[in-house]
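Every protein chain except one is present and positioned as in the full complex.
So, subunit A:
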């Protein structure tokens, strides 16, 4: 079983430098990671702003701090692979290529949103991008993700499904029922535990005596490892390994991504369960975007001006999405009654 040394994100790691393992990374890849992570960060900041202005309602869970996880794993995916996650889903959607406009307009509950305003922050989907949501019930996406993998195995293709869930979700019983069946049936599913160390206000220490979460797969025979989820290159490397395992028909794989969320659990968060210093330390020392920025600059892959140009490009995309999300009309009232049932059975597929 694959095991790499635990590298929890909170471990006092030195500030990232260009000496990190960049041997196999091209300039283009690095620039893409930088751009994709920055897009998520700026998008989320804008969403927070619109929430404050009352344009977004209900629950809104920001992904700020965790960007390297989805960006690194998307880099390991190919067309046809699927992904599914919890309510903390904006980053996943942007990373898999969904349009910022459609995501933002869903947050504002408008016609131009991915669910035509009917799903909201927690419930968005894109069949085209193989993004299966956006799920509000903690842990529920885990068997769903294994089911997506089941469908691929059934059809006999080599797609894999990235099934994301949190450290808190790891304590739901259905996760373990799923582990058992996924291994039993060799399902091509990568269980990505985004261990940001808190489930709302409950730190992992207060919810389990397990020291690792990936290690729980061992009981079912599922290999796994802990990964520095603040390092997009480490995430990508681990993703490649997990994907190879799944595509080879060897069954599921668990990646425990050690990461951190900078913002509150949702927009209302008492923020009493951790110190400001703890958050600041992560931001200062382990920020995933800053890490890549330094790699780019110190490796002379980009100049400050190049990066400024990217910043500007991202800012434009995000502002455009916000404008779109404000101007898009509310859904027509008749939409209340649509999409409750599908119209007719599709023709059966020939066996």
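Operating definition for what follows: contacts are C-beta pairs under 8 Å (C-beta built on N, C-alpha and C of every residue); 3 or more make two chains touch, one makes a residue touch a chain; residues count from 1.
Keep in mind that, in the parts below, contacts and distances are computed from a predicted model.
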Chain not present in the shown complex, as UniProt names it (candidates "Sarcosine oxidase subunit delta", "Pyruvate dehydrogenase E1 component subunit beta", "Oxidoreductase" or "Urease accessory protein UreF"): "Pyruvate dehydrogenase E1 component subunit beta"
Filtering A:199, A:302 or A:318 for touch with the omitted chain leaves A:199
Per the touch definition above, residue among A:65, A:117, A:188 or A:217 touching the missing chain: A:117
Absent chain, residues of subunit A that touch it: 57-59, 106, 109-110, 115, 117-123, 135-139, 168-169, 171-174, 199-202, 206-208, 270, 272-273, 330-331, 333, 335-337, 340
